[in-house]
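Can you keep this structure in mind? I'll have questions shortly.
Every protein chain except one is present and positioned as in the full complex.
Let's look at chain A:
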């Protein structure tokens, strides 16, 4: 990791720890035992300390700064597209059911991964969705979401 990356990681870790530590302020400490906040406070304080050490280590490091490799914009676009498709999938899963939503997700995911044989992609997406649906609902008796009006 670059020094910048370590510094950023350290700060994120410390801020996260601080955020969670602050959320325990309202919890009262019982007379006996740790209570609800005792252990979380111990963990968050340790997290803050470790984050600060990571950040300080990055600041004080004498490492030669390696020029960061060029960001692959295609990958970033693919990643954002895949994450966006996750979110849309989650939103539609209960409404449209497993079969209707999973086949398009599979198609899109395969496309993002670089599979460009569109006809085969459609066939594979539909067959895989049907197969998984059959195995889980019929064989394993797991009630996957179904489309209903």
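In the analysis below, a contact is a pair of C-beta atoms (placed from the backbone, for glycine too) under 8 Å apart; a residue touches a chain by one contact, two chains touch by 3 or more; residues count from 1.
Here is the rule we use: contacts and distances are computed from a predicted model.
**Q** Of the options "Ger(X)C family spore germination protein", "C4-dicarboxylate ABC transporter permease", "Binding-protein-dependent transport systems inner membrane component" or "Probable glycine dehydrogenase (decarboxylating) subunit 1", which is the UniProt protein name for the chain that has been left out of view?
**A** UniProt lists the chain left out of the view as "C4-dicarboxylate ABC transporter permease".
**Q** Considering the whole complex rather than only what is displayed, give the residues of chain A touching the chain that is not shown.
**A** Contact residues on chain A toward the absent chain are 1, 5, 9, 13, 17, 19-20, 23-24, 27, 30, 32-40, 43-44, 46-47, 50-51, 53-54, 57, 72, 75, 78-79, 82-83, 86, 89-90, 93-94, 98, 102, 105-106, 109-110, 112-115, 124, 128-129, 132, 136, 140-145.
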